Structures are given as structure tokens and as C-alpha cells.
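Here the complex is missing a single protein chain, while all its other protein chains stay put.
Chain naming follows the written order as A and B, and within any one chain the residues start at number 1.
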Amino acid sequence: MSSTMSYYLLLIPLIPTLVFAALLFLPRDLRNRLMYVSPIAMGTSALISIIAGLTEFPGGPYSILRLDYRLATLGEMPLNLTIDVGPLSLIMLVMVTVIGTCVQVYSLSYMKDDERRGWYFTVMSLFTAAMLLLVMSGDLLLIFAMWEIMGLCSYMLIGFWYKEKAPRRASQKAFLVTRAGDGGFFVALAAIYAACGTFNINDILASAPGWAPWVAAVAALGLLWAAMGKSAQLPLSVWLPDAMAGPTPGSALIHAATMVAAGVFMVARMLPLFELTPFVLTITLWIGVATALFGAILACFQNDIKKVLAYSTISQLGVMFVALGVGSALAALFHLYTHAFFKALLFLGAGSIIHATHTQDTRKMGGLAQKMPLTTVCFTIGAFALAGVAPLTGFFSKDEVFAVIKYASNYPALVLACAMGVTTSLYVTKMWLRVFFGKAKTPHVHEGGILELAPLGVLAAATLFGGISTRAFGDYIGDIGVWPSWYMATISTCVTLAGATLGYLAVRGKFDRFKEPLRFVGAIMDNKLYLDAFYDNVIIKPYFIVSDLLWKFDEVVVDGIVNGVVALYRRLTRLTWRFDEVVVDGAVNGTAAAYLEVTEASRIIDESIIDGAVNSSATLSQRFGTLLRKAQTGKLQTYQRLAIGGLVLVLVLVVVLKGM
Amino acid sequence: MLTLIMFLPLVGVLLCALLPKRFEGAAKYIALFTTAANASLAAFLVGGFTRGGGMQFETVIDWIPQIGMQYHVGVDGISMPILVLSCVLAFLAVIASWKIDEKPKFYFAMLLLLATGMNGVFTALDFVLFYVFWEIVLVPMYFIINQWGGERRQYAAVKFFLYTFFGSVFMLVGIIALYLQTGTFNMVELANGAAALPAFVPFGFQWWVFAAFLLGFAIKVPMWPFHTWLPDAHVEAPTAASVLLAGIMLKMGTYGLIRIALPILPEAFLWFQPLIAVLAVISIIYGAIVAFAQTDVKKLVAYSSVSHMGFAMLGIAAGTATGINAAMAVNISHGLTTGMLFFLVGMIYERTHTRKIKDLRGVAAQMPIYAGLFVFASFASMGLPMLSGFMGEFLALVAAWQGFAAINMQYLTVFAAIGILLGGAYMLWLLQRVIFGEPSEVVEGQKDLNFREIFVLVPLAVFVVAFGVRWSLLLDYVDPAAKAIARAIGLGA
Partner (left out) sequence: MSVGLEAFMLLAAVLFALGLYGAISKKSTIQMLMSFELMAIAISINLIAINRWVTPREMTGQYFALFEMALAAAEIAIGLTLIVALYRRAQSEEVDDFTELKG
């Protein structure tokens, strides 16, 4: 047990983050040229993780790195983002960095002709960094933050070829569906914070038994819903098959190490909270069972190699949820761990195959075993691990899940799990036979370069030899595993063989005669159980209609009321105006009219008597005026003469009057 | 200091007015220098601000002592961040308006007058002063929309003016009623008085005054169903006006509630709490749904504002310190992200002369920098963690869950969370149609952003990231003041 904090572990997420930050601001050409930085950085991170993983061994539940970053202080409580690295985080770090490195190295070859390859690596770096920080996180808030950033990255990656329609739609769908799940995360976080005032996982789990049961149930259900979105569980699984629209190595990363793993990882961390409310666990279990079966059955009906793998991912994630549902974080995480390796292997292998054959349709492939032997070997290892063939990793982890189901004595679930195993084996066999054997249908097929083969080799080796580590895995993270018994192993092997036989028969066309009578089944399967149609018709289309209607409502009713009030007011003003004109002014006018009547009466008296006098005087003055007017000639000298004449007259008068 | 910040733009207005017609073009330089000076003053303000120090930079001068009116300004943790945002956005708005060449003198004078008004609202601590600035803001905005707006600008301008004026009249009634009851216009004293003596105004009276204030502020926010002036005003207004309208003026409503209605009338607030909460949630969901149906990018952003401001109202409705923190966080980050979005919409409009979603397509292939910033702003507005939008919306939900426990309305939190999902829906749908895909006819051949435009956007982006990764950059200022107000309401943390 180390007493000091291993701060160097911070480098693991920091290096890819720095690569992201550096590449982000570069112009496109430079970014493309510098894309090698990204896998190298990831490799460095992987190296650090592996060294850390080895030096910290043997394990147990403890922290080798605890770091609080104060985001804010609310009230008296600091709101922290906590990094808390324990053995579980270490294992996850190793897994994510190793797979991340493989995928990125592979991408160097796969993406080398894309004009935006630099951007691709930029997003990949951020994606991986977010996942790394998520598994190192010690509190739900940081998990949620990284969770969302991964959502953004998957959006960028799935919609990488944004000029085409399908990737655009798929990326939007992926983001929205997982975002729908995140609504649950929001509510859960609010409930948790209200209940205990912190997001620190250890503190939450410590205080959770004291909460009101319904609060714990709301929190657990919210988290479950969020995980169902991220880990593509029914009914939120619809985004994952479409997410194939992105570059294949990107899908490998999404399906194996990052995005979908986050949901399972989060539930596994919070499992004690789930255990407080058994019915939530039961829901988890049955959702897992349903998803596992659903995915496996649909995978059987797919011909697109990437679609088969996508549905198998959904199915395998369902298996992990089953493990969680019976309360075994260990089994779920171990399966997550092994699945990550072989699924990454399968996707990268599929990428090579697609590159070589220029088709994704398994019916158009065939005979690749001779043309691409190395790829075939690697892919076969992955496929057998998926089918659960001993002694590959998939065998051990699946048996572990079967064992914990049996341990929980949940026999219905066990039976259904076995059915899932048969189906899985069936579609794997079917795909494997179709792709690698039979007649070669595509010309000019050849192996990928070393940059493609090396990652495949690494992942294949991990899948080949990782299986023996079940117990070590348990010891490492401090959980007691149930070692699969011979009894379980026998059942499981029988299941695999049964499936393989069926698969062989299917490829041979032995079931073709059922095709006609069972056509409706095929139709259902082709339409993915109508889940997409359901969302389209029940949620998306109505939403378009509702939003249009609501807009109309807004413009017509809400705004209409406002405009109506204004119109009413204008009507009112007009009415007031009329009132003013008719009544108020009318009164005035009426008074005036009445007054006029009175005056009219007096006018007659006036005219005859008073006016007579007035008029005659007026006439008189008018005449007089006319007379005088003549004097006004307008000529200056006339006036002068008049003035002087007047003066003389006055003087004469003065003299005359003085004389008298 | 505050006085300088408030009146410096007014000096700019005078200078613009005195400018001879021949040098009309110089108006933008005057505006640039005044707002730049203002922004740097704001930086000093932040530097000199003591966290948790209550009211600071106070100036009190008797104005009309006969009725107790004062020139009283000051800032605390609630108003300081918005004031700074206002200064910064005004500066950036001037830069973004550089290409305005129709009556530049008048335009920039109005822009500066607007800045004075907005800064005044956020610093005034005297009711009359507050009201005066509140009304001053309307006038330049009216002229800007009316003169430089789009096709239906007259209708929009009149509607904007009358609607908000209608609200502020009720506010005035509230102010006068409070004055008649208490004999003071001093907002600080009133708030403190209420804190020390909750029963100092009778409940019935409180109820009426609160209702008047609520109506006035709800129109400004705007809260459903009083929001319809907003889309019209936004769509018709020129870019800079839209930015300031969404970035600052909407905040006047929430600011008013936090500063006035809550601490002065706590009992009435508790009565109205469920109503505000329900209306807030309706705003969130309704705004998001209607935004989804829009065909005009700008209108979409306008409706998204209704939705986002709903989160601010949700925080306020919670009435706790966390809630007020949340409201302030939404205010600031909405100012930043929506400011960015409006700037971006304006920039594409300048190039293509259309804002119709169906005409724009494939911007990413043609203008990568623009597209990058657009996607950034969209995700920030959607509330992606590590960007500022998340802080406010997340805290609002947390606060709602805590605060509504007392009124048994915790289920509203679930609806608000659905609102976040719907927020993602309209933004992604917009991105898919406008940014991605093959370039459409009008987008083909357009130049990417130039240096000036990048310079407008980058400061906002930097703030968005900074607040996103370190909430304390904002909340350490807000939290002490928020706690003081929450104490006044009596709901605690």
C-alpha cells in the first residue's frame, strides 16, 4: 500500500488533453501533418498506466491518488471535482489507454487519405482523455462532466463525414438519445445533492442508507436511466447501430473502451446505492436480459458486418447489466474489460476487411482466410471470444456472469442468458463462415499494412491470454469473484457448441425453407423490432407537429392576446372618441344649439329694432369713410400739403381766436 | 468609479451629437474608445472588488432631499458581474457594428446611451434612479430597432417599447407604493429593513406590491406568457442590439427580482413561489419546443432565450442561495453564449443576407472557423459541462430540487431536466441543417471570418471556457451576496 500520492498518474489523462488542445488551434494542414503526435501521446499514457498497474500490484480497495479541485463554494460546502484513483481505476486506465493506442495506431493507416484526418485525431484524443478522467473520477459531477464530453466527442466522430446525410443524422441521434438518458442523471444529481450535499462517491455511498427510501430510489433510477442511454440498453439502444456511420476505428473506440463502457462503469461504482432499493436492481436485471436477447437476435438477421458487431455490442452490454442486476460489480466489470479488448479487435479487423473488400455486406464477402491470413487469425480470436469459446477471455467473463446469476438463484434469467449464449454463438459462426470461407467474391484483396496488423496482434494477444486473470482481476479490485465451476463451464460450452451448429446449418441454407412461412419474422427483424419506427412515429414526428402547433399557438394565441389587448385598446379609444364626439361634444353642441335657438328668437327683435339703428349708423360711417378715402392718394407730397395746410389753418385759428 | 462607468458613455453620446456631419464616420471611433475605456474600468472594478464585502464603490449624494431621493450607486456580488458583462458586451457590440454606415452618428450615440442606461440600472441603489435608468434603456433601443431593423421593424419597435413600458409602469406603481409606506427610496435600507423586521410591511400590501414588481420584471425576463415581444424585437433588431438585448436587457428582469422583489418582500415571494416555479418550467419547455419549429435562425435563438431565462427564473423561484447563484450563473453564461450566437448569426447574415434555415447549409465546409465557433457556442448553450452553460442549468436544477421540497413541487425538476434535453434537440437540429452538409448556393464562396469578427467572438469564448472549468471565478463573487438575500427570504442555503 502506498502512503504517498502517485501524482504522476495525472499525466495519463493530461497528455491526450494537451494533444487535443494543441491540435485544436492549428490550421488544417499542420494538424494533418502532426497527427502522429496523437498515437504517440496515447502510447505514452498507456506505458504510464501499465507501469502504474504493475507497481501498485497486488491490490485492494484503496486510493493511490486523491485530489480535490474546488469548482465553487455553495453555501458553506465546497463543491469539488475529485480525482480518486483506486485499483479499479487503474485497470480501466490500462484498458482504455491500450485500446486507445491500438485504435489510434490503426487509424494512422485507416484514415491516411482523409483530408480531415488531423481533426479526427484531435477528437480521438479528447474522447480518450475524457474517458480516462471519467474512470479516475471520485465524484459523480466529474463523471457527469466527462460523460457529456464523451457525448460531444461521439457526436463529432459519428458525424465525422458531415457532408453525407446518414452520419449527420446518426450523430444527432446518438447525442440526443444519450442526452435523453442524461435527464435522469440531472435529476439523480439534484436528488443526491439535496440529500447529502456532496457529489463525492464515497460520501454518497456512506450516507445513502440514511436517506428516505424514495430519494434513494429516484437517484438510482435516474442513474440507471442515464446508464441505459450511454450503454445502449433497451429502449434507448437505437443510437448504437446507426453510430456505425462514423469511421470504423472510431466505432471501435466508442464500442469498446469509451462511450458505452461509461454507463456500466458508473452503475458499477454506484452499485451500493442500487442495492438499497432492490426493485431498481430487478429492473436493471430484466432490462439487461431483454437487451442481451434483443441484441443477439437482431445480430442474427444482419448482413452488414458492422451492424452485426453493433448489435453484438448491445447484447454484450445487456450481459453486463444482467451482472449488475444480480449485484455483482465484479462480473460486470470483468466482462466490460474482456469485451473491450475483443470488441476492439473485431471492429479493427472488420475495418481491415472493409478496406480490403470495399463492402460491408457479409454476403458479398468470402474466402478471405486465404487472402488475409493474419487478419483472419486475429479476427477469429475475437469472434471466438465473443462466442465464448474456451480458453479465450470471453469464455471466462461470460461464465463469470452465468455463475453470479446462478449464485443469485435466478433461474429464469439464467435460462434466458443461455438462450442469449446460443444466439450469440449462432450469429458469430454465421458471420465467421460467410466472411472467411467459401468462394472469394471480391478481387484484389490483400492484408493491411503493419500499422493495421500490429494493433490487431496486440489485441488478439490480450484476448488470447487475458482469460486466466479472472481471479487476479477480483483480487486486484478487492472483490471476491466466483470462480466458474466445471459444471458451469460445461453448460456454457454446450451452449456455444449448440449455437455454432445452428450457425453452420444456417449458412448451409438448412433453414431456408423456414424463410417463407416465417417471413413476417424477417420483416420484424429487418425493421429492428420496429423500435426506430416507434420512436419516429411516437416521439419524433409528433414532436415536430407539436412544436409547429405550439409555435402557431404562440403566434396566434399568446401573441394574439397581446395584439388583441392592443386592438381592444384601440377599439376602446375609437369608442371613447365616438363618445367624445357624440356625447361630450354633443352636449356642448346641444347647449350651443339651444343657445342658437334663443339667439334666433332675439335676432328677429334685433334686426328690426336695434339693427335698424346700427345699420343706419354703419351706412353713414361707410359713406363718410369713402369720402375720406379719396384724400389718401398715397402720394407723399399730398400729405405734406395737407399737413401744412392744416398747420396754417391751426395758426389762422389761433390768431383769430386770440384776436377775439 | 461607478459614476464614471455610468456616464462615460454619456460623454460619448454628447461628443457624437456635437460631431459635424462631415466627420460622421468618426462616431464609431468615439464609441470604440468610450466603451473600451469602460471595459478597462470594469476590469479595475473587478480588481478592486472585495469578495463578500457587501455593497462597494458606493456614492451617496442627496438629490432631492425633500422626498429623500438620492444619487446612490454601488455594486455587490450580484450586480458587479452583470455590470462587467454589460461593459464587455457593449465594447464588442461596437466592434461588431463597425460596418454600420447608415447614420452612424445617431447609431453609435444610441448605442452609447444604451450602455449608460444598462450600467445605470445595475448600479443604482435608489429607486427613483433605478427607474430613471430602467426607462432610459428603452429609448435608444426603440430607435435602434426602428432605424436599423429589418422589415417589420416599426411593428417590433413599437411592440417592444409599449410592452416593456407597460411592465415598468407597474414597477413604478410598486416603487411609489413602497415609498408611501416606508418613506424611503433607498433600496439597501429597504432590503435590510425587511431582513431585520420581516413584518414591517403588512402582508396584503406586500402581495400587491410584489405582484406589480413581478409583472414588470416578468415581462422583461421574459417569462411565459409575457414573452412575445422578444422574438419580434430580436428578429428585427440589428446584430449589436440583439446581443445587448439578450445579453444584458433580459437580465434586468432577473436582476430586479433578486435585488428588489425578493429581499424587500420576502413573505409575498413565498406566496408567489409556486407560481413563479411553474411559469419558469413552462418557459423552459415551451421556449425549447417553439424554438424547434423555427425557420429563422435568429428567431430560434430568441426562443432559446426564453427557455434559458426560464432556468434563471427556476433558480430564483427556489429562493435559496444556490438558486440565486444559479440564476446569476444563467444570467452571465446566457449573456455570453447567446451573445456569441447572435454575433454569429449576424455575421452569416452580413454575408448571405438570409437567416432562413433552409437557405443556409454546409457552412462547415465553406467557413471552418465560423462553424467551429458556432458549434462551440451551440454546445455551450446546450449546457455541456466544462462550458459555462452547464453551471447555471445544473445549479438551477439542484436548487429547484432543494427549494421546492417545501412546496412539494420537486417533480418540476424532472420537467426542467426534460427541458435540457429539448434544448439539445433544437440546437442539434439547427447544426445539422445549417452547419453540416454540402454547402448551399448562398453559402458557396463566402469568406471565413476576418480578424475583427474573430476578435469579437474569442473573448466571449474564453469567458465561456473559464467559467465552465472554474465556477468559483464567478460564484465566489456572487455567493456571499446570494447568501445575504437568501437570509432575507429566510430559506437559508
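What we mean here is this: a residue touches a chain if its C-beta (ideal position, glycine included) is under 8 Å from a C-beta of that chain, and two chains touch if they have at least 3 such contacts.
Not measured: the values here are computed from a predicted model.
J.: Which chains here would be touched by the one that got left out?
T.: A
J.: Please output the residues of chain A touching the missing chain, sorted low to high.
T.: On the chain A side, contact with the omitted chain comes from 629, 631-637, 640-641, 644.
Heads up, the rule we're going with is that only the chains that are shown with their structure count from here on.
J.: When the C-alpha atoms of chain A and chain B are each averaged to a single point, how far apart are the two points in Å?
T.: The separation of the two C-alpha centroids amounts to 27 Å.
J.: Residues of chain B touching chain A in their complex?
T.: Residues in contact with chain A: 159, 162-163, 224-225, 227-229, 286, 289-290, 292-294, 321-322, 325, 362, 364-365, 368, 379, 384-386, 390-391, 394-395, 397-398, 400-402, 405, 413-414, 417-418, 420-421, 424-425, 428-429, 431-432, 435-438, 470-472, 475-476, 479, 483, 493.
J.: Would you mind writing out the residues of chain A in touch with chain B in their complex?
T.: Counting only chain A, the residues touching chain B are 28, 70-76, 79, 144-149, 152, 155, 159, 162-163, 165, 168-169, 172, 175-176, 179-180, 182-184, 186-187, 189-191, 193-194, 543-544, 546-548, 550-551, 554-555, 558-559, 561-562, 566.
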